[in-house]
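Single-structure report; data block below.
Left out: one protein chain. Kept in place: all the others.
By letter and in written order, the chains are A and B; residue numbering begins at 1 in each of them.
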Amino acid sequence: MRRVWAILVAGVFLYFLVGQFLPIIPTFGNVDLFTRVAFDIINKSTTTNYNAVEFKKSKDLEDGSANVVTSIVVNYRSFDTLGEVSVLFCAAIGVGILASMLKSKKRIEFEEHKVLMISTGIVLPLILLFGAYIFIHGHLSPGGGFPGGTTIALGILLLMLSNNEFKVTDVAKHVEQSAGAGYVVIGLMGMAIGGVFLINFLPTGVVGNLFSAGVVPIVYTFIGFKVGAELSNVISDLREG
Amino acid sequence: MTDFFKSLIEMLRDPVSAMSVLVGGLMIVFALFAVEAKKIVDSLIALSAISLLSVLLFVVLKAPDVAITEAAVGSGLATAVMLFALWRVDSKADSDSQQIKKTNKQSDEAGEKR
Partner (left out) sequence: MSNIIYYVSFIILGIGIYGIVSQKNLFKQLISLSIIDTAVNIFIVALGYVEWGEAPIYSAITPVANFVDPLPQALVLTAIVIGVGTLALGSILLVHINEKYGSLDPDEIRDTREVVE
């Protein structure tokens, strides 16, 4: 009887989505970008006049990163990223408090294998280096702070699986707190220098160089450290109880 | 009839349509399996497979940022977190069907009587 109700509810939802919503939106792929907001964002001309952007030639634009999605996430809509960082922070605090209130204090034990221990010693520095590469080059190639931090946390998970006595100490807590505070301090510095919270106050150089785009690589470094430390804390709390 | 097949093959020359038919069909099969499995561990592994197949769709839709983030987060971290939480749950609530619950309860009562 429950399945009949479930099929009815799903059917009503699908009828409204496929029958009434799908004829209104334009067909797949027939989008005219001149009528959308993204046209100004791609050509970096929201407050200035239109000039075509060229790779490694255009200088001192209003936002100098070569990756357009990064320029949206960290420069044009940077306040939304601050909100997302605080949502992750609340989830990590919740997991930490709830996991320490359990009555049965078991610790999840793993078996030890020689092959895993030796190969972790070879592979772990490469994983950490790759994670750092992803968030340092966030404005030049796809990636950014969030997958970089997650890769670092997955390296720490590998270390936890191969070595049974490894504990995530208080260093991760201090790194997370200082990185989160650093993001807000950069916003306040922007308010002191430019007049608006989280404005880009460093000079934006040539599009495509490593030292370009002003505040964007610094913010992504802070976000990479914060997300990496936070997710390592979540996994360690779930394991230790 | 042959007109229908010709239009179908014309539609499948486009990479997005071909990829979405193949990968989308696999995702629908895995989603049905994840909802109707008997043990919860099987459901979790099907969820990880759904996340990994959606990375293929994101690459074909020309979104490399989203593909890297979903690959690292969806199939690495979400599965690990839920597996650790499932490990802590009591073994009586671990599976879904009535038969397995009855044999668990019978073995518990037999253990108490002894």
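Definition applied: a residue touches a chain if its C-beta (ideal position, glycine included) is under 8 Å from a C-beta of that chain, and two chains touch if they have at least 3 such contacts.
It should be emphasised that the depicted structure is a prediction, and the values quoted were computed from it without experimental measurement.
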Identified contact with the non-displayed chain, of A:Ala99, A:Ile186 or A:Leu202: A:Ala99
Those residues of chain A which, in the complete complex, touch the missing chain: 2-3, 5-7, 9-11, 13-14, 17-18, 22, 25, 27-31, 33, 36-38, 41-43, 52-56, 66-69, 72-73, 77, 80-81, 84, 87-88, 90-92, 94-95, 98-99, 101-104, 141-142, 144, 146, 207-208, 227, 234, 238
Hidden partner chain, residues of chain B it touches: 7, 11, 14, 16-17, 20-21, 24, 27-28, 31-32, 34-35, 40, 43-44, 47, 50-51, 54, 57-58, 61-66, 69-70, 73-74, 77-78, 81-82, 85-86, 88-90, 92-93, 96
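By our rule, only the chains that are shown with their structure count from here on.
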Chain centre separation (chain A, chain B; CA means) in Å: 24
Touch list for chain B against partner chain A, complex: 16, 64-65, 67-69, 71-73, 76-77, 80-81, 84-85, 87-88
Interfacial residue positions of chain A with respect to chain B in the complex: 28-29, 67, 69-70, 102, 104, 106, 108, 134, 142-144, 146-147, 150-151, 153-154, 157, 231, 234-235, 238-239, 241
